[in-house]
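Excluded from the complex is one protein chain; the other protein chains are retained at their positions.
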Amino acid sequence: MQDKMNQASLFQVKNLTVEYHSGDSIIHAVSGVSFDLQPGETLGLVGETGAGKTTIARASLRILPEYSVERVDGEILYNGEDILKMNDAQLRKLRGEHISMIFQDPMTALNPVKTVMSQIAEGYKEHHKCTQAEANRRAIEMLEMVGIGADRANEYPHQFSGGMKQRVVIALALACSPKVLIADEPTTALDVTIQAQVLDLIKGLRNELGTAMILITHDLGIVADVCDKVCVIYAGRIVESGTKEDIFDHPTHPYTQGLFAALPDLEHDVPRLKPIEGLPPDPSQERRFCDFLDRCPHRCRACKAFAKDSMIEVSPGHYSRCWRTGSEEA
Amino acid sequence: MPEEILNEIVEPQERDHDHERNGKHGHGKRGHGHRHGKPKESVKPGSLKYVWRSVSHNKGAVAGMVMLAAIVILCVLSPYICRYGYADFNITEWYQTPNWNHLLGTDQMGRDLLSRVLYGARYTLVIGITATAMSAVLGILLGAVAGYFGGFVDSCVMRFLDLFQAFPTLVLAMAFCAVFGTGVDKCILALGITGIPGFARLMRANILRIANMEYIEAARTINCPTWKTILRHIIPNSVSPVIVEIAMTISRNGLTSSSLSFLGLGVQAPKPEWGAMLSEARSYIRDYPHMVIVPGLFIVITVLSFNLIGDAFRDALDPTLKD
Amino acid sequence: MVKYVIKRLLIMIPLLLAVGIIMFTLMNFVPGDPAQLALGSGVHTQEEIELKREAMGLNRPFVVRLGEYVGNIFLHFDFGTSLTSGTEIKYELMTRFPYTFYIAVFSIILTIVVGLPLGIYTAVHANSFGDKVSLFTTLLFDCMPSFWTALLLVLLFSLKLGWLPSSGASGWKHFILPVIANSLGGLAGFTRQVRASMLEVIRSDYITTARSKGLKENTVVYNHALPNALIPILTVIGMRFGSMLGGATIVEVVFSIPGIGQYLVNAINGRDYNACTGGIIFIAFTFSVIMLLTDLLYAWVDPRIKAQYASSSKRKKVAANA
Partner (left out) sequence: MKHFLALLLALMMALTMVGPASAETAGSTVTVAVDDDSFTVGPWGGDGAVRDWTEATMWTHLCNRPFIGAALEAGELEMVAAKSVTKVDDTTYDVEIFDNIVDSKGNAITAADVVFSYTKLAELGYVSEIGVYFDSAEATGDYTLTLHLKNGTEGAIEEMLCRCSIANQAWYEGASQDEIESSPACTGPYAVTAVETASSITMTARQDYWKTENLASVEQQNVDTIIIRCITEASMRSIALENGEVDMAEVAATDVSRFEENDAYNITNYNNAMSQYLIFNTSENSVCADENVRKAIAYAFDSMTMLMGGGSDAGIVSYDVAPNLAPDYVQEWDTEEYFPWNPEVAAQYLADAGYAPGELTVRILVTAQAPQGPYQAMQAMLMQSGINLEICAYDRALRQTYQDDPTAWDIAEYSDSISDFTTHFWNDLFSENNYGENGTQGFTVDPTLQELLVAANADRSEENMNAFHDYVAEHCYMIGLYTEIRSIVTTSNITDVCLQKLNPVLNAMTFA
């Protein structure tokens, strides 16, 4: 395991494991995920749908759906304090003020019967004992920051388009200028033109407020544009992590290579893109060897010998969970 | 090509011992008791098999079914197992409280309450079921037509249903009994008619939900005739919510028929229908309470079991309760 | 908004007209001669019956009577006089309506005051022990025939404990038992509907958003989940209150409260065509008014529906700057 994890990191996840139960079977959503985040840094969590990205995000704010969670293990440290062991009062203090979240689907993320301004002011008022007027002023200030005129502050979510709603969600998340912002696929539900606007907005606010951010996405383009560090997740495990340059310049783990191979390349046209064969593994079963074995083009006997829960360092800060790392170039 | 290397599945028992369990820490709730590794063949939620499986798990529903089965069996066997006929009349033994000779006591005419109640079950069940069947059939047709054609037809059917709903069911049933007279068949007709709006609304809502689904448009594109679409696609898909409504309507009919007898309409006295027995015995409630409690209890048990079954089916269907 | 209300009121008129005509015709072709009934039980000579028919004006052809009756109601709002007691029906309905109204209002309040918190509790603690117990007890009340519950309540509270009067409708104390008997039955259905609606809302995304803002759990449930869950509940309350205004017949008969329900029961038994039709039209009218109020309440509670009612001019403005 990376041993040189320094204490100065703002937000650190250590060996996080989350299991759900559905009907009679147990779903292994996240198994032994670890990463850390420095102040002002942006980490990209990349992976296919169902790889457990959203579970990690929701676990860190402890807003997993009560009725279906089976077990949560490991530690999530914020300034050295483990969120999983926090009592309700500490948890409430943390949410919104220190860590806040942007949700994927703006259409349902806002309360349809409350005005936009009141939903933002409510969050701010919770953490800063102030009068309602002050909270409203802050809310209008945030709305203007995300490009929504003050005249529309008293309107209801259904009067806004998808893109506008996402801006409101962003304003809501950043109302108390949190230290860590978790963005769970903020632009997936939006069309491309709006996507670019929202991403610029997030980047601008991040630089302005100096918030550290965990960006969850399955779009490598967004990662290249926004993130400093990247972790690639497959079947609930980080299979490769490192700086953006490490991952984009020399992807090491076969799955990461597969991801890049599947991308259309502008320079040369290819009759057919090379997808990764097979389907993501069934999360309700646990596999003895590397999860990517069945789909990996380089699978061989050595894979069975490889200790699945260890990662090998390719270069300082760049790790890959595959025995072929560093042995010889793919 | 790399030789055939395949992954292996780790059995959960084997896996359990190497991870210590920390239930407290994980704020999740304990999962279901038994877990077996073998994957279950996935059953389409909403299909009857899926509904049946979750209903059979529901303890309330099982209790309801057992009670119902017991009552039906006793009712069918009553002429043979009871010592007295339901109309055997012996004035010297009137007002007896439950004793060995008459397990549930006797009424003001000395008739054995046990045999009357068991025999009477057939009236309440027959009335409940046939009336519900009638309102189900008529209601579904009306709802299907209103939902599928929409527009003018829909709004005028809906206005008609509002009209129906405006009248308290009891007043409507009473007007009906007044028009066509009292008796079992008239009671069934009255309850049947008053049950129609419930089914029609349910069916219409179902149709509207399913109609805008893609596969209905698909069926239309291959010019499959309207009636075929309704029969093949729409009605099978709304079977489950209809079952819930059927269970609820049967239990409601049981109550309404007893209220009708209370007002002197509905089923007439010599026939030992529970509602009639209950309303006839209400003036003895203070001196011989057993005459009121016995039929009342049986009504509660039957209506309760139908309700429990209906609830179980509703929970099985209700997507929001999936965990 | 006002345009919408007027449209709804206009639709009500043909509806009530239809109700009146159907009811009058139905009652007229019902076997049973009101003249004979009005003479009361016992044997009456043909001559007496004939005189009574003449006095009641039953000898005129049906169509004339129908036209006159319906005309009176809709043109000069006169419900005509009752065949049996000769009093004006409008007067009878007006004096009886307050009783039915009290029972209906208190019952709906009791249903809400008990049903709402119970529904919320069972939703928040779904499948807990409390949930199962509350479901079972309300179900038990739901399955008991209402006159049985009424009689048991009287025996216990009025006779054994002597706290409350057994019947009659003079003081407010007289209304406690009837209201309990009337609303006990509907409680199970109402609680289950609140529970289902709350469950659906509690699992939606904006509740997770609210939690992620660090709000207290109670605030999340009561300020965010409840308002949204109440929207479908409004229809349930409206329907239930509307039908209760039609008179709680059983409760009125057992507790001798002169409500509309009992008036209708006697009217139907006595084949009092005018009273029957007048009563049914009155109930249909109150029911439609309640339905209209519920829809307006809808708009007041749910902004999305308010937008639909917005007058066209305002709607154009909203569309312009969206």
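For reference, chains read A, B and C in written order, and residue numbers begin at 1 within each chain.
Keep this in mind: a residue touches a chain if its C-beta (ideal position, glycine included) is under 8 Å from a C-beta of that chain, and two chains touch if they have at least 3 such contacts.
Remember, predicted model here, so these are calculated numbers, not experimental data.
> Thinking of the complex as a whole, which visible chains are touched by the chain that is not shown?
The omitted chain makes contact with B, C across the full complex.
> Tell me which stretches of chain C touch the chain missing from the display.
Its contact residues with the unshown chain are 30-34, 36-48, 51-52, 54-56, 84-88, 91-92, 95-96, 98-99, 101-102, 105-106, 109, 112, 151, 154-155, 158-159, 162, 165-172, 226-227, 230, 253-258, 262-263, 266, 269-271, 297, 301.
> In the complete complex, the non-displayed chain touches which residues of chain B?
87-89, 91, 108-109, 177-178, 181-182, 264-265, 268-270, 280, 282-287
Everything below uses one rule, namely that only the chains that are shown with their structure count from here on.
> Need the CA-centroid distance for the pair chain A / chain B, whole Å please.
48
> What whole-Å value do you get for the distance between chain A and chain C if each is reduced to the mean of its CA atoms?
For chain A versus chain C, the centre distance works out to 53 Å.
> Tell me, which residues of chain C touch at least two other chains?
Chain C, residues with two or more chain partners: 126, 203.
> Name, in rising order, each residue of chain C that touches chain A in their complex.
Touching chain A: residues 126, 203-206, 208-217, 224, 227-228, 231, 301-304, 307, 318, 322 of chain C.
> Given the complex with chain B, which residues does chain C contribute to the contact?
11, 15, 18-19, 26-27, 29-32, 126, 135-136, 139-140, 142-148, 151, 155, 188, 192, 196, 199-200, 203, 239, 242-243, 246-247, 249-250, 253, 261, 264-265, 268-269, 271, 276, 280, 283-284, 287-288, 291
> Which residues of chain B touch chain C once you look at their complex with the stated criterion?
My answer: residues 60, 159, 162-163, 165-171, 174-175, 178-179, 181, 251, 255, 258-259, 262-263, 275, 278-279, 282, 285-286, 292, 296, 299-300, 303-304, 307-308, 311, 318, 320-321.
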